[in-house]
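Okay, here's the structure, questions in a sec.
The complex is shown incomplete by one protein chain, all other protein chains being positioned as in the whole.
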Amino acid sequence: MGQSLSIHNLEAWYGSNKILKGINMEIRPNQVTAIIGPSGCGKSTFVRCINRMHETLPRTRVRGEISLDGRSIYDLNPVALRKTVGMVFQKANPFPSMSIYDNVVAGLRLNGMKNKQELKASAEKSLRMAALWDEVKDRLNYSGMSLSGGQQQRLCIARALAVEPSVLLMDEPASALDPIATTHIEELIRSLKEIYTIIIVTHNMQQAARIADSTAFFLSGELVEHGPTSEIFTNPHDKRTEDYITGRFG
Amino acid sequence: MRQSLNDGQLILNNLLKDMGQEVERILQGCIKTLKSLDRTQAEYWIAQDQVVNNLERQVDDECVRLIATQQPVAKDLRKIISAMKISTDLERMGDLAIGIAKVVRRIEGPLCKPLIDIPLMAEKALAMMRQGLEAYRTEDMELAQNLALQDDAVDHLYNQIVRDLLVIMSQKPEILDQGMYLTFAGRYLERFADHATNIGENVIYITTAERKDLNK
Partner (left out) sequence: MNDRLRRYRNEMMMGIFTVATLLALIPLFGVLGYVVTNGLSALNLEFFMNLPKGMGTPGGGMANSIVGTLIMVLIASLIGIPVGILTAIYLTEYDSASWFSMGVRFATDVLTGIPSIIVGIVIYSSVVLKMGHFSALAGGLSLSIIMIPLMIRSTEEMLKLVPHSIREAGYALGISKGTTIIKIVLPTAAKGIMTGAMLAVARVSGETAPLLFTALGNQYWARSLNEPIAALPVQIYQYATSPYKAWQQQAWAGSLVLISLVVLLNLIARCAFRSRSN
C-alpha cells in the first residue's frame, strides 16, 4: 500500500547554491502527484531528497523534515529508506552486465535474498506489473540492453517494483521515449497508483495533466501552487502557474 | 490505451444520455399538461429546467477538464467539442419543452378542439432526439442523415397545425388568444426538431470532420 508523505520546510543546497527554499507539501497516498516547473526549479532535487539520493552527491546539504506515514525519514538509514522509496530515472539505466532477469531481481538478490523460487516469483510479478512480462518472458536471459528504450524503462520500473517499495519516485521517466512508449509508461503509472504512492517529475505539463491526480508547480526552488490537477490546469490560483502552463512564461 | 481519455468520453456519453432522458420526460410531461391545462402541473415542469441546466453544466465541466488535461486531437477532439454543442442543443430543447408548459399558464380553457397533431408532433420530435443521440452513441452516419427526412415531416406537420388553427381562429375570434398560444407550442416543437437535427449534424462532423446542413 502506498504511504503518505509530509514535507516541512525542506531546504537543499548544492555547494553554495540553495536549490530548495523551504518546501511544504503534503502528498496523499495512492495518488499520482506530478511536479512540474521550468529547468532548474528544483523539482528533481526535491524528489531526490525524498529517498536521500541528493545527499550522495558531494558538497550537498539538506535541512528540513520529511516524514513517511508520520515517521521521519531521517530516522532510517538511507539504504533501508530506499527500499521503501523506490526511484526510476530519466534515462533508462538497466545494469549493462546483467540479463533481464538479473536486472529485475538485482535489488532483492544483492540485499541477500537467495531463495530461487521466491526470486523467480518476484521477477514475474514485477515484470507483469510493469506490463513487460509478455514481451520478455521468452528471453529473460538476454541482456537488459537488448531491449528497446521504452522496454528498458519498463524494465527499470519492474526492477524498482521488485523491492516492494510503497512510494515510487519517477524523475522524468518518459522524457527520452517516443510517444507510443510514453503512452505505455503513462498507462502503467495510472495502474500502479492502486498500490503505490507515485511522485513524478516531468518537463511535460501535458503529461502531468494526463496522468496526475494532483500537480505541484515549482519555481526557483519554491512551491508556487499544489492542487488537484484539473484545477491547476483549468483554474490556477497563482498568476505564475497560469503563465507557465499556458506557455507564457518569462 | 489512453484510459483517462476513454473514461472521460464514457462520462460524457452517459451525461448526454441522461440529458436526453430528462428532456424526454419533461416534454412528455409538458404535452400532458397542455392537454389537461393543469397549472400546478405546469409550474412543476417549468421548475424542472434546473435539472437539464445542471446536466449541461456537468457536460461543459467534463469537456473543459478533458481538453485541459488530456490534449485530445482529431476525432477525440471533435467528439468532445460536439458533446459541448449537443449539450447546448439539449438544453435548448429542454427550454422549448418548458415553453409549452409556460403556454399553459396563459391559456384560458377549455380547449377549442381536442389536441391531436401537437402530441403527434411531440412524439415525432422526441423520436428524432432519440435517434440523434443513438446516432451519436454509435457514430452511425446513416441514422444521422435520416434525421433530415424526419425534420421535413415535422415541418410539414407544423404547417398543417398553423393552417388548421388559422381556420378555427378566423371562424371563432373569441379563441384568438388560445389559437395563438397553441401556434407557439407548435412552433416550439418545430424548433425542438431542428435542434434534434443539429445533433445529427454533429455526428456527421465527428465521423467525417465535415459540416453538413441537415436543416435545409
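Worth a mention:
Order of writing sets the chain letters: A and B. Residues in each chain are counted from 1.
Assume a contact is a pair of C-beta atoms (placed from the backbone, for glycine too) under 8 Å apart; a residue touches a chain by one contact, two chains touch by 3 or more.
It should be emphasised that the depicted structure is a prediction, and the values quoted were computed from it without experimental measurement.
Listed by label, the shown chains that the missing chain touches in the whole complex are A. Residue A:Ser97 is the one among A:Asn9, A:Ser97 or A:Asn235 that touches the chain not shown. Checked against the full complex, the candidates A:Lys43, A:Arg82, A:Lys193 or A:His226 give a single residue touching the omitted chain, namely A:Arg82.
Within the entire complex, the positions of chain A that touch the omitted partner chain are 51, 53, 56, 58, 79-83, 86-87, 89, 91, 93-98, 106-107, 110-111, 145, 156, 159-160, 163.
The rule is short, and it goes like this: only the chains that are shown with their structure count from here on.
Averaged C-alpha coordinates give centres for chain A and chain B that are 50 Å from one another. On chain A, the positions that touch chain B within their shared complex are 183, 187, 190, 206, 209-211, 229-230, 233-234.
Taken in their complex, chain B has these residues touching chain A: 1-4, 64-65, 68-71.
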